[in-house]
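There's a structure below that I have some questions on.
Here the complex is missing one protein chain, while the rest keep their positions.
Presenting subunit A:
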Amino acid sequence: METFAALAHGMAVAIQPMNLLYALIGVFLGTAVGVLPGIGPALTVALLLPVTYKLDPGGSLIMFAGIYYGGMYGGSTTAILINTPGESASMATALEGNKMAKAGRGGPALATAAIGSFVAGTIATIGLAFLAPLLVDFAVKFGPEDYFALMCVAFVTVSATFGDSPIRGLTSLFIGLTLGLIGIDKLTGQARLAFGVPELLDGVEVTTLAVGLFAVGEALYVASRRHHAEEKIEPVRGSLWMTMEDWKRSWKAWLRGTMFGFPIGALPAGGAEIPTFLSYSTERRLSKHPEEFGKGAIEGVAGPEAANNASAAGTLVPLLTLGLPTSATAAMMLAGFQQYGLNPGPLLFAERPDLVWGLIASLFIANVMLLVLNLPLVGLWVRLLAIPQPWLYAGILVFATMGTIAAKPSVVELSMLAGFGVLGFLMRRYDFPIAPVVVGLILGPIAESQLRRALAISLGDPIVLLQSPMSATLLGIALIALLAPFVLKGLDRFKASED
């Protein structure tokens, strides 16, 4: 009940006209930067910090939260329409979303993303308000060995889900893992596979890889096919809005996506990428229309979109209760708190309840604003697809290049973008799935350093991986997921011979 009273008080803070204005500016900016590849919400908050330091702390924190939520949402628009994920968290959305857009179902795809984000954001914000203290205890107990086990689950499900065969999926995954080795080793500080190029010391930027593989690769592929069989893009086929069938297929995916996104987002090293891919894999397994996956299945958009927004709310749990920033944007928000002399942590709820609950309440409001801002734009966005293909893809190339330069102005970065574009083209040409490469790049280094940390703490004793119940369970799940297809096949044969 205490929570309700506090939340009601927070609502009163959030609906002050100035705070509403800050929230509106926030979601608007967030959506705009989410659309641009390379410029993420973290960079935006960083650039705004010096500007906002004279403003009232409540208002500017509300604006930052709006940017965060808006960025998570805006990234999906370009992912769906032009196969260019603005954020690594929108990658899973691009897989089915862009296929839907090409088949004239861009409207429903954008709508399910918007509504899914709203539903997930709202549920997760409720979770933030009520479960934060419980979740924090759980998150803190999650040790390096548990993270490693979680990564194993992600590796197995991802490589099994994508592509026509596990071998192709694993091949792609290993390309990504290799790319993940580039740069300074986090635990010993030694450079690996950098070949003396200073720009490579920090490793391969995820957005450069994703934009190269998805957007540039796609543009090259389309150009190469132009004289064989031109792919027809229909801007709108059927309803611009979601049909009853779409709603029916979406709502469960939204809820499941939220279940992945919120708790994993709350983990100190969880992030938004793992839940989106886990959600995608799950939807693909559970779908009644598995044949549509890879051709534009709406569940494949609904689930990951819900997951990425829920994880954004999840990251606020450790930020507000412990002062633990678990994503780049959360780290920037922490800097925002500190700029006002506020230290997020257990004391903040007690010392500045108006600020914390005002922030949480304005997250609800930001969610509503995002929905209102984005749904009417769906009709406008899908018009983009009516642009003649050569123009559209030329535009995508310019857009992708500019985004990369904006994020990291260097020749090396641009050459990498071009190189990844060619890689993406070749992989598409020879039918290798692209997503596992990016998953490998993101999760490989995390899995490696968590495993090595676990072993350093246990003085090299591998049994530590099985001693933690959480890690043992997760490793068990990974093992079953890896072996199940083979075992089932074996059983089939057994059955056949019995007949």
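Just so we're on the same page, a residue touches a chain if its C-beta (ideal position, glycine included) is under 8 Å from a C-beta of that chain, and two chains touch if they have at least 3 such contacts; residues count from 1.
Keep this in mind: contacts and distances are computed from a predicted model.
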item: Protein name as given in UniProt for the chain not displayed, "Multicomponent Na+:H+ antiporter subunit D", "Cytochrome c biogenesis heme-transporting ATPase CcmA", "C4-dicarboxylate ABC transporter substrate-binding protein" or "ATP synthase epsilon chain"; value: "C4-dicarboxylate ABC transporter substrate-binding protein"
item: Options A:L134, A:A386, A:A456 or A:L479, residue touching the unrepresented chain; value: A:A456
item: Option from A:V140, A:L181 or A:L384 whose C-beta touches the chain left out; value: A:V140
item: Residues in subunit A touching the chain absent from view; value: 42-43, 45-47, 49-50, 53, 139-144, 184-191, 198-199, 201-202, 268-269, 318, 322-326, 328, 330-332, 335, 338-341, 343-348, 408, 449, 453, 456-457, 459
